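A single protein chain has been omitted from the complex, and every remaining protein chain is retained in its original position.
The letters A and B name the chains in turn, as written, and every chain counts its residues from 1.
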Amino acid sequence: MRDANLKAGPADFGDKRTLSADSHTAIPVVSLRGISKTYGDFTAVENLSLDVRRGELLCLLGPSGCGKTTTLRMVAGFVEPTAGSVFISGRDVTALPPYRRDTGMVFQSYALFPHMTVGANISFGLENIGIPKAERARRVEEMLTLVELTELTHRYPRELSGGQQQRVALARALALRPAVLLLDEPFSNLDAQLRVRLRDELRLLIDRVEITTLFVTHDQEEALMLSDRIVVINCGKIEQIGTPEDIYERPASRFVAEFIGSCSILEGVVSAGIFVSSSGLTLPLNGAAGQTTIVVRPEYIKPATASSGPNRLNGRVASSNYYGAMSRLRVAIEGDALLMECHFPPGTRPAVGDAIEIEIDPAGIRAIPAPPGNA
Amino acid sequence: MTKNRMHLGLLIAPAVIFLFVFLVLPMVGLLRSSFYEGDQPLGGVGFSLRHYGKFLVDGYYLSVLAETIGFGLASAFVSLLIGFPVGYSLARLPPGKRRWRLIAVVLPLTLSLVVVVFGWLVVLGRNGLLNSLLIGFGLIDRPTQLLFNRTAVLVVLVQQFLPFMILSVMSVVVQISPVLEQAAANLRANRFVTFRRVVLPLAMPGILSGLTLVFILTASAFITPRLIGGPRIQMVGSLIFQQVLTILNWPFAAAMAFVLLTITLAVTWIANFTLAVRLDSGKADYAN
Partner (left out) sequence: MRIDAIDMGMKIAGAIVRPLVYVTLCLPAAIVVVTSFTAGESLRFPPEGFSLRWYQAAITSEPFMNALWSSTRLAFIATVLSLTIGLASSFAIDRFRFRGREAFRTLTLSPLVVPMVVLGLALLQFLSWMQLNQTFTGLLIGHVLITLPYVVRTLTASFVLFDRTLEQAAMNLRAPPWRVLRRITLPLIGPALVSASVFSFVTSFGNITLSVFLGFAGETTLPVQIFTYVEHGYDPILAAVSTIVILVTLIVIAIVEKLVGMETVA
């Protein structure tokens, strides 16, 4: 994607409707306050509050059925919250129908109108907000240039590839210069290779246009890669909000630790800076006491070398798998199993059953805060 | 290979023979008899256009033809107007709620027509439901004649064929993803704009198919005009019946039958053609 013909600049997007006189105190573009949604007995979303800051790409991440899509739809207006309020650009829009809200949504299936050309699809929203004909044509061209599909103006959606359809759907949503862009699992319909390539392009596009984005995914790799901040959601509640690094390195709960990346989890007791697991494994740990759960990310465990310090442990290889850039080993130590990931030069990868001596970087040993109300 | 062919032959032979003998031949025979010179039911001879001439030139018969076409068009469009909302809602309802409503729509089709028409006679009769209601609400003093006029015939015709329209609309709307309507709403279209610019164009095939079906069924109707319309209201169908069973002028009836058939085939062809044209050419150019 090249900058050369870009006409839409950052100033064109989303900043027309801030109410406050002191607009330098950035009002969050989207604000959810105490949002809940229940269907009969089932609670999809429970008392959820969050802010989407201007210009950020915020990701709602969680397993299927956790309520993330429901939340997105409540922002768009397709689902009415059972309780709570939705604010867009400082205005309470909870009572507004979807066609009166300043959002641009890209649906999982793209939802391009099959009976309209690419150009007509993009023009549709502009007609609805009363943009005159000449200006519409200009904007359509601008959008298509932005997504590099100008030669497809007169084609029909069925003639386009999956990636092209996605770009048209983006162009269509962005044409109205909404305050916030909503993406509902935008990559789930594409095959793996395409997915990776389009992720990069999407991030570049969003940066270029500087539009606030809220997007939903169950793919944690995607979330880590694309987001400025991640909201991890489970069973309708927020588990943790933070930057990708926060989420990965300092998970706030067992769920987050297990959902994002892989790890080893050990339960045990800490006293005087020593963690003792329930099966007797000891590790150094500062800043915690009593019943503790610890998380160790696999990249912090390496084969011990001559210069390794006192944190060396002896174990046996329980499983050994090759993943190209690195190998993943499961090492059994005194009744626990630890997951380690590192690169082994060809021919040196330990086999199942081998004895192995490992070293754990203390920086990678993290305590998970106990859930409130536990003994 | 040959054993397969033999099996195939045995399987399709019954239908082919049956339909050829009892459908194709009779239709050909009917066409032939419409050109007979005489007025006898059987044993006609010769070749003449006088029956067609009689039907298409005579003012009375032409007016009946016009009336039939009029009823067909009216019935088609009225059933579209009131049937579309029902078909649309059925397509969007979850299966649980849909079930009973669908039964209510399909059931009238399964009942014998004569029972349904008889029911309308009771509803619209002098001492029937509608008169009782009107008197009960104080809108009229004495029972009035609600039957034997065009409106009554149209009402019964519409009710009769409405399920076909509803089912046509339903089956086409089911294929229109609701996400498209949501996308339209997200693009600032209210329900009316969404209907006009997204739902309607995409539902066109079903609408055209429904209109065609209702038109053809209405134009061919005979029981309804005869029982509900009385002697003053005739449609081509009831005329044919009269000619065949009372007057016994079968060649003339045959000519009328073929005029009717030509009209129904023409309407079908026009509808299919319109559909094909729509599918080929693009719609809504973006610069409009």
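In this text, a residue touches a chain if its C-beta (ideal position, glycine included) is under 8 Å from a C-beta of that chain, and two chains touch if they have at least 3 such contacts.
A quick note: this is a predicted structure, and the numbers were derived from the prediction, not measured.
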Residue among B:V123, B:L180 or B:I233 that touches the chain left out of view: B:V123
Chain not shown: contacting residue from B:S48, B:N149 or B:T264: B:T264
Positions on chain B contacted by the hidden chain, ascending: 4, 8, 10-12, 14-16, 18-19, 22-23, 25-27, 29-30, 33, 41-42, 82-83, 85-86, 89, 95, 98-99, 101-108, 110-123, 125, 127-129, 132, 159, 162-163, 166-167, 170-171, 190-192, 195, 216, 219-220, 222-223, 226-227, 237, 240-241, 244-245, 250, 253-254, 257-258, 260-261, 264, 268
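As a working rule, only the chains that are shown with their structure count from here on.
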Rounded Å distance, chain A centre to chain B centre (Cα mean): 56
Complex contact set, residues of chain B against chain A: 177, 179-180, 182-190, 193, 197-198, 201-202, 282-287
Touching residues on chain A, where the partner in the complex is chain B: 76-78, 97-101, 103-105, 107, 109, 111-125, 128-129, 133, 136-137, 140, 153-154, 156, 172-173, 176
